Each structure stands twice: as C-alpha cells, then as structure tokens.
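Note that one protein chain is taken out, while the other chains of the complex remain in position.
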Amino acid sequence: MADIYDLKQKLGLGDAGLAGLGHNIFTAPIEELVKWARRRSVMPATFGLACCAIEMMATGTAHYDMARYGMETFRASPRQADLMIVAGRVSQKMAPVLRQIYDQMMEPKWVISMGVCASSGGMFNNYAIVQGVDQIVPVDIYAPGCPPGPETLLHAILALHEKIRTGELTERRKSTGKGAGFELSHEHAPDAQPEPVIIRTGRR
Amino acid sequence: MPDSQPNAVSVTINGTQIEAEAGELVIAAADRNGVHIPRFCYHERMSSVGMCRMCLVEVDTGRGPMLQPSCMISVTDGMIVDTESDQTKRAQEGILEFLLINHPLDCPVCDKGGECPLQDQTVAYGPGESRFIEEKRHYEKPIPISDLVHLDRERCILCDRCTRFADEVAGDPLIQFTERGNETQVLTFPNEPFSSYFSGNTVQICPVGALTAAPYRFKARPWDLEQVESTCTTCSVGCRVAVQSSRNELVRYLGVDIDPVNHGWLCDKGRFDFEAIKSPNRLETPLIRDPNDKDQLIETTWGAALAASADAIKEARSGKIGVIGGSRLTNEDAYAWAKLAGSVIGTNNVDAQLGDGLPGKVVLGLPGATIDEACSADTVLVIGPDLKEELPILHLRLRGAAKKKKVKVVEITPLQTGVSSYAHRSIVCRSGEAAKTLKSLLTSDDELSQEIRSGSVVVILGRSSLAESALPAIEVASVITEELPKAKFLVALRRGNVRGAIDMGLSPGLLPGRVPLENPNDEIKKIWAKVPTVEGLDTAGMLRAAADGQLDVLILVGADPLVDFPDQDLANRGLRGAKFVVAIDNFPTLSVANADVVLPATAYGEKGGTTTNIEGRVSRLAQLVTSPSAARDDWMIASELAWRLGGDLKFSSMEEIWSEIEQVAPSHNGITLEKIWADETRDGILITETSIQLAIEPSGETPVVDGYGLRLISGRKLYDAGTQTSNCASLSALAQDAELRVNPTELERLGIQDGSEVTIISTKATGVAIAIADESIPRGTAVLPFNNPGIRANLFINSELPVTDIRIETR
Partner (left out) sequence: MGYLDGFKITFGKLFEERVTTEYPKEKREKPDRFHGRHVLNRYEDGMEKCIGCELCAGVCPAKCIYVRGADNPEEAPVSPGERYGFVYEINYLRCIHCDLCVEACPTEAITESKLFEFSFDNRSDAIYTKDELVVDDQGLPQKQPWELWHVGDDLKTSGWMRATASSGNPAYENRVGWSGELGYGVREPERGQQFDESEPQNLDGKDDQD
C-alpha cells in the first residue's frame, strides 16, 4: 500500500488529485489535453432572464452557431452543464434560485454575466434588482451591452475559452488571486504594526 | 414690499381679483398670488431699479393697457394687470432677443448652466430664434475680481444686482458700472479687488453666469447636486443654508431666505468653509500615545482608544475631571456630553466656552432679544466685538436697518469697527472702561441720553476685546440693567452652537433647559442617574486646577485651548498638568497634538440634529454626506464612554436624544420632533423661557492704568488662522498676517519706524511682531488680531487680569 502511495507521489498523483498533474513532466501534456477537452465542450445551462436571453438564443441559431465551439445544446439540467450564462436582470427574488442552480452544477463550472443588468444592475438601480450577479455567484467573464449582440457573447465565450486554456487546471481562483472581482489582501491583518502618524509633540 | 400701509387695494391680475397692499410693487403682489413674472434685476431684498425690462407687463389703470415694468410701479386700486397678453409676450421675446445679442453660448461650460434664470426664461419666454448674425462683444474671459469671485463680462446682462448688493446691502461699493452704451461693463476700481466679506452673495444672485465662485468653479453641475436645507454653524447667527453635494462631497452652500435671520445672505466664510470638511487633514482614525515613544501619537482602534479613556476617567480622583468645549456640537451632542459629565462621571466641570465669552448664567439670565427686535428697536447699543468680523450677517441686518433709518445704532468701542460706518454715534473709550463711559453717557444731559431712555433699547453685548476678561462686559450689563431696566440683550457670542451648548447645560452651574444647578427640576432627577450638586469650574478654572495638579483628566470636546483660550501660558500649563487628556476633534489642532487619546468626530453636513443661534432659536441641521473615515458622532462617543464607565445614557439615536431633551429641559418642553421637522418651523423655533435669575455683582473696580504701557486690544478677524479657516484652501489665503497696529504718535514717542519689527513684552511673554502706524487706533492702545497667521495674541494675555497692558521696544 505504501508503495502505491509513493508511486502516486512520484507521478504527481498524490492527494492533490488532478491538481498535481501540472507539475509532472510526464503528465504535463495530459493537463493540456484536459484543458483542451474542457474548453471544447462547455455546455451552457439555460438561464435566460430577460431581453438578453433573446440574444443568447440567437447565438445558438445557424447564423452564429455556438455549436462550432462544442456547446450545441443548452442543458435544462444544471447537473449536465458547465457554464451558466446569466442573461438578464436578476431580481432579489431570483437571486437564491440562481445560487441554487449554480450550486447544483458540477465542477468545473463557469459563469458568464451577460448584459449590463446581470453585471451591475445596469439602468435598474433600484431595490428590486441585484446590483451585479457577482454578489451571488463568482463571475468569470462579463459581457457588457444592452443587450450584447450574439457576436459580443461569442467574444465572451472565446474569452472564457482563453481563460480555461491559460488558467490553472482545478484551482482557477489561484491563478488570478481573485474571485468575482474581489481582491484579497492582508494589509489589515491583526498582526500588522500600526503606522505612526505625523503628529509629533514635545509632550512627555 | 408693503410699506406698512394697512389699507388694501384691489387689483386684477390675469383676470383674477386679488387684494394687495397700497404701495406694494406689482411684481411682488403677483408673486404673493402665485403669478410668476419673469425678471432679472428685481430682487425682493433690494431696491428696484428697472434695469432689465424683463418684467414688462400690460397694465391698465383706466387709461388703456400699456406696457410697464412691474418692478417699478406700485399697485393702485382698480388696476388691471395682464402678464400673459400678446403684447406682453412680444415684449418679453424682444427683451430676451436683445439680451442674447451679446450673451455668449457658454452654457455647456458655464457654472450657472442648468440653474440659470436667463437660460430658463429664454426657454419659457424667449423667441426661439435670433435675427442677430453679427459678431458678439468680446472681453477677456473670467477675470478674478477677488480671491473668491471671477467675473466674465461677456456673459453679463447689466442687471445691476451685484453692484446694487455691494453698495446697498454689503456696504462695500467696490464694483461699479464703467463705460457707456455698448461698452458698459461691471468692473472693480483699478488695483482694488472686490474684497468684501459678502462677495459670495453676488455669485448667488447673479441671474447669469457672469459672476462665479472660485471654490465652486467647474466642481459640479446643477444636475448632479444633492441638496438639503440646513443651518450654518460657522458663527452663532444661524443662517439658513442649502447644503449641496456631488458624489458624497460638499461642493456649495447657498443662502436660503428666511425672514427672522439671514434674508438669504451669507458671509463668505460661512459660504466657502465647506472645503474644510473634505480637507485631507481631517482626523480619520483614533490615535493614542505611542507607549514606546511618548512624543508621537499612533493609530489605534476605537475599542482601544475608548478603553484607555475610560480607564483614565475611572482612575481619576472623584470630581477631578473636566470637560472643555462643546460649541462645535449639535444640541443633541451637547446634551449627551452634559449627561455623561453630570450623571455618569458626576462632575459639573463643564464649559462650552473657552474663556472667550460670557458666563453661561449671564447669557441665560439677561432678557433676550431677537435679531428682528434689534433691527426694529429705537436704539441699538453695540458694546462688544466687531460684528462685521465676528457675526457678519448680524452686522448686515443691523446695517440694513440703520440705513433704512429704522434704528439708531450707538456704539461704545475701544476702536473703530465695521459698525462705526453706519453708527449714529460711535463713542471710543479706553479698553475695559465701556461701563464707565456708558454710565457717564446715560447720566449726562446729552440729547442722545434722552433718546436712549425714551425708546426701546436692544443691547448687543459681548467682549469688546479678548485681551479684556469678561468682567468689563458684565459691568456693562449691570449698568444697563440698573439704568435701562427695559432694555433687552442680544449676547454676541461667536462660536457655532455655543448658545445651544449652554442651553444643554455645558456651562458650570447650569443644567439642561436653562435650569440652575441649585434648583434641579423633577424630570432631571427622575431621568438622570445622579445630578451634580456642587457648581463646577469654568475653562479658566479647570486649566488653573489642572496646572496645579488638581485635575486628573481633561476632555476636550472640539476645543483647542492652546489657540483659543485667551491665555496660552495657562492653557499650556493646564494641558501639561493634567494626567490624561482626551481630545475629540475633526482636525489635528495644537491641543490635539498634546492629547493622550484622540477620537475623530463627524463634522458639519455629516450628521443631523439641531442647533441654537444667539437668539435662542432652535433650527434643524441636516445630514448630506457620510464622514470620510472612521469618525463617529460626538453623542455616540459620549454614549460609548458612559457604557465603559458602567453607566448608560439610554439613547441610541439623535431622535431619542431630542425626545429626552424635550422631557428633561423645561425650556424645551413641548418642542417635539414633529414640531422641529414641520414646514412651519423652517425658520426655527425661538425659545425665550429661562429659569435663570440674573445676579450680577458689579466689582466696581476700574483697571489700573499703566502709564508706560499700551493697552492691548485683540479681536478676531473673519479670516484667521482658526482650525476651520486654515483648512480651507481658498479662505486660508485670505487671512492676513498678524500685525501690531499702533497710533503713529505712539510709535514716534517710542522711536519706532513704521513697519519695523518690534518686541512685545507683557507679564506673560515676549514676542516679535511688525508694528504698523494706524491713525484710526486711539492713543495708548495697541491692536493685535487674536489668531492670525504669525503671532497669536493669547501669548501675551493674562486671563487673571481684567485688561492686559503691553510694552513695545525696537529690536
């Protein structure tokens, strides 16, 4: 048993799982292969919420033909989908539903925020609309526009492909150090020493 | 403006019959009845000139309809006015076409664009197209006519509003029309800027973008402004202002016309000091003295700073704690601090004034007058600071009343002031001897004495010079209560909400609601955990006690005694003598730098609440922006400290505090929150009730004249090195360097060259200043501004003595 463990370690297949693959001279091409396979079959989940959905459907038609990228069918079941294209306004009431769908998707999974309403609330800066879907799910690519045309969406999909190609295989957050636009920093960690301020006096 | 003619006349405006007062202008009558007549030059607070002709309407007085400027003719009985007839419309279109001949199309870049009367009225009443195709008139684009105001003559439509304001209202006729015909333009005199304290008002009343304010230039456009109505707390007059912000940053104040106070005017300091609030110098985080290096303050958390303060207060000997300051606070904040000091800490060592005002008991004990009463009394006695420098809008109101011959202003002063120019009589007395002068005036058989005695009198009373103690002013009060028992007083205190702080009990011997400490009311006994019984010390007393090691903790609530207390030496010894100093402030002042814990507080515009002006008028403040940092409201700090000291102030919002004030303070009973926020109380709610009995014991002492020395006179200037002003980029440049002004004969006597450096010697300190010969300064006196850049007068002042004498020597 111990031998097998050692062997796995040597091959980079230890507890790190697939993540260990990238650091092994033999398995490096396998990582490329996995990435290629993933980016060539990103199956989107249907999440059309408003006008953007019309453009999203148009992207699937013959004129633009999303199927060229191996993503021919919108999967109705989130368990069969890799990509959630949030197309349209997300109301506060839709937010938990959206999150649930996202949680039901299998890893690896990606999110495209399509249109300005999904990205930031757009012109609906009001109580009813979530001001940016990245408050609920981590967004990989924002495709702005009102609505974005099919070609803009295709550009976003290509940008996502590029992200899958260049990103870390399983730990894609690590590559950028940020999730949905948030940057983590350790400036205010409790052990940081306070900076002295300029006030200087001769008192005491 | 109705000229006090009660007989009503009946006028028909646009077919509707209305009642108007005889003598009222047609345009004013129309305004009152909701009929808008377009106008540029007419302003209800100034005289009519009929310059712009925009208000032409068809008037029929029985001789058939004809076009008349409605700002120049008064209503008569049976008059028929038509503001919408074809003839009127043609006239309006013609006038606007004329006005636009030379008006450039600057609207996109003009600061007025979007709120411009010319723009609006062109859309509403204009012809739509112009026949003018020739070249427009050209002048040099904006020329700065003062440090605060830019003039663009191309845009000017010659309405005479600014020049009329400068001449009629402000009394600084420094801008005038020059040239003639097509060349007519508004200009300053050569090499003489429009350096009026009220220049900002011309920007506000300019109906086009000809006059623009330098601090607001290109800062925002009207459509991205957010606005609330609030009350100015720069001085204690309490002018109504519209506070405007863009992107969470204050960018402009505008005067709001309310009848009892400011008539729409603001002084330039009040108008432009919003710059201080967004200043990068603001204190942002709590600071605490570095345990490793006692010379510096380091950033800390609120928890640590409050814990350190609470520990110091707990460790202090009972009653050996003092709270100085509070006039920056709102009424609610002041109440919270009074409650913290009284019911939790258990001390009456509280004083909102820094030894530069009058004792709280005197302020509340004197029969109060309003500004309106002062402006309609037969005689106004001004015995106090230079109103133009300290309370500019009160000066403006008084000047307006004097110019209209409504009041007779009599001034007793140690030197010429802004009031002297319109005073019926300006009596110059030696500093500290106003009471003696007044008594001899009132007891003489002078005609003036008879006039004063026969009519109603309002006394504007304050400290003529900060080099005097409060005693001479109290003597004046005692002379007046003796000689003129019916006289009413308007106490000229300068600091923002000093009156409110005194009302809330931040003054030794007082409890909230103008109640004496000896005789607490039942409500306070019920609501406060304990009520102090021993009268505390005032600021001078606290500093003296601290210097002698008799005070363990000093809490400075928006107070900077090192700069503002008129005895720097004592303030210095006091701050050093106290074991622990807590400073709550907006800015790193000199005193803040000497504190052990510094807590940042929110500033004006960042919190709501109420404020009280010199008359005792409670008006509301509004919050518009959020504080740029971790700053907290002063009442929150008080509340938190109370909790850490094992007490509980039992409120968690401004509204709850006000409800408690309404219960506890007998003078404020019945003034509910709903009343404060009601539309009818936009002008504020005047509180006159007081339970304080005036008790003045005249000392009878006259200060000894030092035959060799010069009597020091020191007053504040509008633009000085004060915290607020020095943190405003545009105002700090206006503060003049401190100079010692002396009568030329005195300089000659001492063999000192005009403009040379001299050594000033007093019992407290020695310092160097430039001596300037000034004919207007009486002999035997020397004038040094209290807090201007350079040398501070409080270095030399001995607060123990009624007056301060100095000697000067050549260097």
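A and B label the chains in the order they appear, each numbered from 1.
Here is the rule we use: a contact is a pair of C-beta atoms (placed from the backbone, for glycine too) under 8 Å apart; a residue touches a chain by one contact, two chains touch by 3 or more.
These numbers were taken from a predicted model, which means no experiment stands behind them.
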Identified contact with the non-displayed chain, of A:Gly48, A:Gly70, A:Pro108 or A:Gly145: A:Gly145
Full-complex contact with the absent chain, from A:His63, A:Arg79 or A:Lys93: A:His63
Sites on chain A contacted by the missing partner chain, in the whole complex: 62-65, 68, 116, 119-123, 125, 132, 134, 140-146, 148-149, 151-152, 154-156, 158-159, 163, 176, 178, 181
Missing-chain contacts mapped onto chain B: 107-109, 113-114, 129-130, 141-142, 217-221, 223-224
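Simple rule for what comes next: only the chains that are shown with their structure count from here on.
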Chain A and chain B: spacing of chain centres that average the CA atoms, whole Å: 58
